[in-house]
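Every protein chain of the complex appears in place save one, which is left out.
Per-chain numbering from 1; labels A, B and C assigned in written order.
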Amino acid sequence: MEFSKPLLTVSPSPHLHSGMTTSGMMGTVILALLPACFVAVYLFGLPALQVLLICVFSAAAMEVLWQKATGRRVTVTDGSAAVTGLLVAFNLPPSSPWWLALLGALLAIVVGKQVFGGLGHNPFNPALVSRIVLLVSFPTIMTHWSAPQPGRFFADAVTAATPLSEMQTTVTLTGSLPQNATGFPTGYLLGNMAGCLGEVSALALLFGALFLLWRRVISWHIPVSYLGTVIILSSLFWVIDPSRYPNPVFHLLSGGLMLGAFYMATDLVTSPLTGRGMLLYGCGCGLFTVLIRLFGSYPEGVAFSILLMNAATPLIDRYLVPRPFGMSRTGGLP
Amino acid sequence: MLAAVISLGSLGCFAAILLAMAARRFAVKVDPRQAALLDVLAGANCGACGYPGCSAYARALVAGTARPDLCRPGGPETLARIATILDIEVAPGEPQIAVVRCRGDRQQSRAKYDYQGLEDCRAAQKLAFGPKTCPGGCLGLGSCVQHCPFGALSINEQGLAEVDRDRCTGCGLCVSVCPRQVLALAPAGSHIHVQCNSPDAGRKVKNYCHVGCIGCRLCIKTAPECFVMEGFLAKVNYGHQKPTAMADAMERCPHHCIQDLAEPGEAAPHSPSVEERTS
Amino acid sequence: MKRRSFPGGTHPPQHKSATADTPSEICPLPPELVIPLAQHVGAPAVACVNAGQRVGRGQVVGKPNGFVSVPVHASTSGLVVAVESRPHPCGAELPAVILQPDGDDVWAEEYLTQSFHVLTTETMLERIREAGVVGMGGAAFPTHVKLDPPHGKTIDTAIVNAVECEPWVTADRRVLLEQRDKVLTGLEVLQKISGARQMWIGLEDNQTDVAALLAPHCKQRGVGIAIMPAKYPQGAERQIIYAITGRRVPTRGLPMDVGVLVQNVGTVAALTDAVTRARPLIERMVTISGPDVARPRNLRVRIGTPVAHLLKHCGLREEAAKVLLGGPMMGTAQHTLAVPVLRGTSGVLAFRRQDITAPAVGSCLRCGRCVAACPMHLLPTFIADYARRDALDLAERFAARNCIECGSCSFVCPAGIPLVQSIRYAKGAILARRRST
Partner (left out) sequence: MIHLLLILVGAVLVNNFVLARFLGLCPFLGVSKKVETALGMGMAVTFVMVVASACTWLLQYLVLTPFDLEYLQTIAFILVIATLVQMVEMIVRKSSPVLYQSLGIFLPLITTNCAVLGLAVLNIQQGYSFVESLVFAFGAAAGFTLALVLYAGLRERLTLCPVPDAFRGTSIELITAGLLALAFMGFAGLVPG
């Protein structure tokens, strides 16, 4: 009597799958980030390429090492470590030393993600955790910016200030805005400013973001509510005192707002699940970003505000539960 | 110095009066036995007693609405202490242990279909009543392992559940979790068990399992009263065990479903106390 | 023509072209019919024939048992071989009448054609019940019960559900094209019994050709055609009601609570036979399709025909690795091909080994796709997570019991988590707990 004849497969319904998998989504994100990568290398030359490569590969390597060491299934092929690595690189100054890039990737993968149990369990955006830890630990290196030198790959770095830090310094010293923050700096669209490796070219980021929206990897809720809140709030201040507060276009294009709104705040794991939750989350991000940029002692508030709203995500998910279809308004959840 | 003493003294007096008044106004009575009970309960919050956690059970005990012998992980020792606290008399029950009543692993028994889905027996049982042809066989997807609060269960390489006799406290949680009642509680002192749970007649069992009970009654003929039939399935009569006769029956069982689960180091396949009480 | 839909849902690939425009064929009788006594929601019928007895086509072989129950009929004339337990599509072995066709296929009695206009509602309901008409979209709920709402509930809108949102399945489309007159008469019967003032036929926008064919006839009868975007699960009762009428069926309620009656196209066609000719429901349209089927098509199949016979008739490319009854989103996978076609079976789909590779199960990304897809506005990932941890209270608080098990969440989950299976388990466990307390 032999029991090994081929059997029919029985599985629970549904028996179809959309085909969109975790690795597929991560691959799409990487594709969307590529234009910004090219722009970064074009603007900042070889050092930027070095930072990008170190971050991506060390993030992947860290993930493999950690999962091997803790005896878990190695899931580096899902691409999430590579995405994290890329985003870490995007959040570093383009001329960061190699060890900073390495440390950043390590922090993101280990402290940001794996200690919580890996993909899907981290409460905070790993790349931002790494950025903030580095910013607090190495304030000088992390605020040492170089000016973009388009197409000059081997040029020596020229120190420059980011538009936001320049604004902060000038406002603190003189009480009014510097030259560059009073107009509508459309030059920033193409990346003609100093800043983190990946945040400088709003156009390249927007291009990738449209791709992500089209592929439905991210939904419109967070970017729209985030950017909308920033625009409304900054317009409000600008109307009150245009000589003291910069216009909304400056807010949108300078600093990491585009990167934050489309790629960091929309991080699937650390943002709310429901549409309403995402809207609230985006509004919170926008509010804190403007407050910190205008009144805080840090020139840039995107990273902090997203981390803060990450912390609020469990509460948002808990209290903004959608009303089931057909349940009365008064009924609520039993 | 004097000012300090006076001011702090009067402040203290004032506070004392305030507190005294509040204590009277907001007095709450609590039975001190409840705290004492909570201390002696096992503290695993396993829920085997049927209450959501140890403190709920303690409250029910004090209220007199719960039986005192429900804390299985605590065993007779806890029972005795509960009895002391509540000042009641109880007879200690026999400690129990979970037994896996199936030996039909992948080689020995027929699979009904290829299962794809959650690693959970109860979910799999809902798909065409489980991926094994035998309606009583262990599915080996580990629902019991996930639920055991003491880490006493595991799924072995052949895809069958296994009980670690040292860790099992006989709380019975796995018994209630298993969708096919493969796991059952038996006296911890007994070592010989019928390791089959198939309700089907022998003709059917032979068709899907090499090690299932076929209801041949050979064990009952060899060791009368030590075994009983329930439908087509032989069971050990735990209240009436004779080790030698049972060992004989074990030898003669054509499908080897009567098994001695004693650890290699352990002595007799039964405890003398069982013998004493039954004789 | 309205064009509305419902919030949520997904877009699975259609795969309908293989069978959509091929005329249906009559399936030859199998050597043995397995006619289960439980083919509907409610109490199973009780066998009223014995082994060795000769029966005519359409003869009652199982008597209804209670109000929510319908009789079961012999699908052809022949010899009752046995009344015994046989594999049933639900997975268990359940009592069935085993019938050996004699090939003559003669009706047990003559059925006369009669206009329904002269019949009373009671007579019509009785005939519907005697004919064993049940919901043929898959739920198999006895139609006479649905048409006879308790006192105090009035029906003002009747909807014929021709939204076939399950991929591959085209049976309803073929019924609509080939049995148009039956469907239209059935509509009138439906209107007369329910007293509905508004009548709708609901179609997806991939069926505009059917809509165009129906339009003149519907206009004549005052029946509206509602075209809805092709989206899954547009054909689910609550979703189609919302799309057409804008009414939301209360969570614990039924369509009749908002004055709506929904009937599947096949059921409506069966109503005509039942009422005007008093003929029992012994045959239905079944789509035989799937990547493994060599000659996919729609067949008019006698109830009780084993799946193995159908697949043999249509041919398999290679040995089937997975066979479904119903559509791929809500159908059930079978562990044996001995199971018969029931009144509620709309499709038989066969898949090869390479078609059924499930995505690797990872951990939840919290991407919210399941939330966006859920037509019931639930949080599938939360409920499934709580179900896996046996936190039934939390699962219930997040309205697990409202899940309609449409499968949209599992379909879109990038981590390949079998969400529906977990939620289904939670639903069962919650119900069991309610019963025990």
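Definition applied: contacts are C-beta pairs under 8 Å (C-beta built on N, C-alpha and C of every residue); 3 or more make two chains touch, one makes a residue touch a chain.
Since the model is a prediction, treat every value here as computed from it, not as a measurement.
A.B. asks: Quick one: which of A:203, A:232 or A:291 touches the chain that's been left out?
C.D. replies: A:291
A.B. asks: Who touches the missing chain here, A:148, A:282, A:301 or A:322?
C.D. replies: Reading the full complex, the residue touching the unseen chain is A:301.
A.B. asks: Tell me which residue among A:80, A:114, A:162 or A:225 touches the hidden chain in the full complex.
C.D. replies: Once the missing chain is taken into account, the touching residue is A:114.
A.B. asks: Take the complete complex as the reference. Which residues in subunit B touch the chain that isn't displayed?
C.D. replies: 3-4, 7-8, 11-12, 15, 18-19, 22-23, 25-28, 55
A.B. asks: Considering the whole complex, not just the chains shown, which residues of subunit A touch the missing one?
C.D. replies: 70, 72, 111, 114-118, 121, 123-124, 129, 132-133, 136, 288, 291-292, 295-298, 301, 303-305, 307-308, 310-315, 318
Going forward, only the chains that are shown with their structure count from here on.
A.B. asks: If you average the CA atoms of subunit A and of subunit B, how far apart do the two points sit, in angstrom?
C.D. replies: Taking the mean C-alpha position of each chain, the two centres sit 50 Å apart.
A.B. asks: Centroid from C-alpha atoms only, then distance subunit B to subunit C, rounded to Å. What do you get?
C.D. replies: Taking the average C-alpha coordinate of subunit B and of subunit C, the gap between them is 44 Å.
A.B. asks: On subunit C, where are the residues touching two or more other chains?
C.D. replies: As it turns out, subunit C has residues touching two or more other chains at 332-335, 356, 358, 418, 421, 424.
A.B. asks: Check each residue of subunit B and list the ones that touch at least two other chains.
C.D. replies: Residues 112-113, 116-118, 123, 126-128 of subunit B touch two or more partner chains.
A.B. asks: Show me the residue ranges of subunit B that touch subunit C in the complex, using the header's touch definition.
C.D. replies: It is residues 112-113, 116-118, 120, 122-123, 126-129, 147 of subunit B that touch subunit C.
A.B. asks: Would you tell me which residues of subunit C are touching subunit A in their complex?
C.D. replies: Residue positions touching the partner: 6-8, 10, 12-13, 167, 238, 242, 248-251, 253, 319-324, 328-337, 351, 356, 358-360, 362-369, 371-372, 375-379, 381-382, 396-399, 402, 405, 407-408, 410-416, 418, 420-421, 424.
A.B. asks: For the complex, which residues does subunit C have touching subunit B?
C.D. replies: Interface residues on the subunit C side: 90-92, 332-335, 356, 358, 388, 390, 418, 421-422, 424-425, 428-429.
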